[in-house]
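Of the protein chains in this complex, all but one are displayed in their positions.
Letters A and B mark the chains in the order given here, with residues in each chain numbered from 1 onward.
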Amino acid sequence: MAEKKVRFVIERQDGPNDKPYIQEFDVDWRPSLNVVAALMEIQKNPVTVDGKRVPPVVWECNCLEKVCGACMMVINGKARQACCALIDELKQPIELKPARTFPVIRDLLIDRTRMFEALKKIQGWIELDGSFESKEAPIQNPYTAQTAYEISHCMTCGCCLEACPNVGPQSDFIGPAPTVQAYLFNLHPLGKFDAPKRLNALMEKGGITSCGNSQNCVEVCPKSIKLTTYLAQLNRDVNIQALKNIFDN
Amino acid sequence: MAKDMTKKKIIIVGGGISGLLATIKVCELGGEVDLFSYCPVKRSHSLCAQGGINACMDTKGEHDSIYEHFDDTVYGGDFLADQIAVKGMVEAAPKLIKMFDRMGVPFTRTAEGTLDLRNFGGQKNKRTCFAGSTTGQQILYALDEQVRRWEVKGAVKKYEFWEFVKIIKNKEGICRGIVAQSMNTMEIKAFKGDTVILATGGPGQVFGRCTASTICNGSAVSAVYQQGAEIANPEFIQIHPTAIPGSDKNRLMSEACRGEGGRVWVWRNNPETGERERWYFLEDMYPAYGNLVPRDVASRAIFKVCEHMKLGIDGEHRVYLDLSHIDGDYLKRKLGGILEMYSEFVGKDPREVPMEIFPSVHYSMGGIWVDRLHNTNIPGLMASGECDYQYHGANRLGANSLLSAAYSGTVSGPEAMKWAKSGNKGSELTDAEMEAARQEVQNEYDKILQMNGAENAHKLHHEMGDLMYKYVAIERDNNGLDAALVELKKLLKRWDNIGITDRGNVANQEAMFVRQLRNMILYAMAIAKSARMRDESRGAHAKIVLENGQRKMDKDGELVFMGRDDERFMKVTIVNYDEKTEEPVVSYRDFDHSLIKPRARNYAVAKKE
Partner (left out) sequence: MFHTTFYVRRLHSLCGLFVLGMVLFEHIFTNSMAILGPEALNGALEMMELIPKPIFMGLEIGGIAIPLLFHAIYGIYIALQANNNPGRFGYLRNWNFALQRWTAWFLVAFLIWHVGYLRFYIKGVTGTPISWELLYNYFQNPLVVILYVLGMFAAIFHFCNGITTFCMTWGITKGPRSQNVISWISMGLCAVLCLITLTFMGSYIVR
């Protein structure tokens, strides 16, 4: 009896400016096989279903535990992490595509620089006096800390940007993930001091005003971060900040 | 604006916790950093650390003391760690936690808003600060944010998706720069620096399937080893007792599970009554520490129960790690992230049914030899974080790795600046020297692109992993280690016969992997050789006595392990690379153990000081 195979239909692309094309691969099924493990099998034997030996598929992955955010790709139409995409839970044949909201470097490998650049725009850090170790840290409300912990899970994978209809070449929206990160720093007892700066940054072009409330982000977030809740909270904060900008000066 | 030529340029390779903290320190001292990483630094392997970070905060009224932490670490490391270095680390720990707290690491708090602490293996007091079950991720992110702030200020230039290939030495043999290759455009370039810090993490991928990320291949460490850097204690590889076995990787199930009350058991027939019962074997074997024995001890016990007593679940290499007796909400709050991971990858809820786990290669105590200021034996080259050998001796305590990563960064950063300002750096690299170094790497790479043999690099890698697990993992003996050395040599030969299918010049991951694989094989040889030479059991290195060429058993049919031999082996293993034979050359070096007198390590009884 022939062994059970899993068919992969992969959209490939040789370089940033090359045309995409489709190749199909078969991988032996095994229990709890996931998409990354299957791509690793293709690396060991990069032969298409037509028997053609081809360069192995290129993609990005690190941790395989759904914490690093590297292996995000479009699997059967949905943006998600490949490492935790179990084959048995997917419709076959399985279609893999790069997340084209981002520039494609090669095959499934994409360039997510824009997300890290956006974190610069929102000033996503705490203005520390310095990394000296001699200062006491402030007491923190445990409930606030829990909220911060939730937001701080964001692994910059880009699922929310891929799903958001307002992110793309047609718009300058920085996307849900970096926007919501601003709230994380506004929650911190020291980060709070610079909250007005971050809120003002969010008022700029491409900031929170570009959110159109499609709420796809919260649906696709692999870390179940309540993105829309924090977006609404930020909307509230930004509006108050706008009033302050007008009336406090 | 004209560039300030008096600014010191430090090259830091690796963007994990150690590399990032070193970066921050350098920037604060007015230096500039070129930061190289395989990936965006925010995706570094540090984020896989789950359970927490040890520091004597004593917020639980247990009268914990820094000395106790010091003693636990030295004792847990089976007296092979430099005690002065460890003392420096544990003393800095509480201050580091406060700094992280200020940086915005969302540590889990108590009702009062102070830092919560949890239990961890090999320690009787609650001493582990944690942010849920993703402490490493949270610390890494906070540091990433601070580095981004320096990046905006212009002090840091990131080279993400760049692979470090080699260091460049000047005429006097002093490290003055590196050669690196872009992983996207494949461009190879030489970079000048006043000091080079390697913070490239562990070599987990040498074992194929492990708890490490795919990027933790030890390739950089092996590269500088081949250029003359000494490796220390590579035989001490920590096997984490609780991981979810997988074909692509073994996923870590944090020690925090046991810290929060998780129990390890298997089914057995009671030897007296014959009744079928749950056997909580760790609690049975080690009454004083129970499930919270250190990792080497727990791993060996699990291995024994499965391999020698054949009591694994369904006869396989699996035991139960049980949390189902603990309140679900409490678990969600304290361990949410990892329990979710288990559900996601296995499809069962650990709050309902016990998890099935088995030990896996996890961490390398050994690495590049460094002094207490993290200088290697090559002037101008430093090492920091898991890629160095400092702090853990023969076995690392859980939650000491985040601490050592962070602490080493706070040491190596300022020291790098000191060297850059006042070290005896010798002559500047000339453009010709830079180009020669670049060209050498280019030639090697071009050769790889031409490889046309029959072997597949990924298959070879898989074989190497199997081989290392078989001979150089939980239980070792000299027969196996001899065999491993022979096999590894064969693998190195077979490497020459690799054929590649990808000859493209965009993100050629296959060619890069071929280069890394050779480095991995050479590092594996250093591990196996050091293990072969160390005729004793100490910490993670457990060696079985051979009698007439066979594994020796005692009268109860139990394997007989070599004892600890302080006389001969309370020394640091030093491995040098022999360029001619490509073989590791092992020697031993004394270290400082003046503060705590060595005593037998026994977790069946409470520790006596």
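Worth a mention:
Note that contacts are C-beta pairs under 8 Å (C-beta built on N, C-alpha and C of every residue); 3 or more make two chains touch, one makes a residue touch a chain.
Note that the coordinates shown come from a computational prediction; the quantities given were computed from them, not determined experimentally.
Although one chain is omitted from the display, it touches the following shown chains in the full assembly: A. Listed residues A:Val6, A:Ala163 or A:Leu184: the one in touch with the omitted chain is A:Ala163. Screening A:Ser32, A:Asn45, A:Gln92 or A:Gln215 against the full complex identifies A:Gln215 as the residue touching the chain left out.
Touching the chain that is not shown, out of A:Leu187, A:Ile225 or A:Val238: A:Val238 (per the contact rule at the top).
The chain not shown here touches subunit A at positions 77-78, 163, 165-166, 168, 170-171, 173, 200, 203-205, 207, 209-216, 218-220, 226, 228-229, 231-239, 242, 245.
The rule is short, and it goes like this: only the chains that are shown with their structure count from here on.
If each chain is reduced to the centroid of its CA atoms, subunit A and subunit B end up 27 Å from each other. Those residues of subunit B whose C-beta lies close enough to touch subunit A in the complex are 21, 24-25, 28, 39-40, 42-45, 47-48, 92, 95-99, 101-104, 106-114, 131-132, 134, 137-138, 141, 145-146, 148-149, 151-152, 184, 213-215, 246-249, 251-252, 333, 337, 341, 344-347, 410, 456, 458-459, 462, 501-504, 506-507, 509-510. By the touch criterion given at the top, residues 14-16, 30, 32-34, 36-37, 40, 43-46, 53-56, 58, 60-70, 83-84, 86, 105-107, 109, 111-112, 116, 119-120, 124-128, 130-142, 145-146, 148-149, 152-153, 155-156, 184-185, 188, 190-191 of subunit A touch subunit B in their complex.
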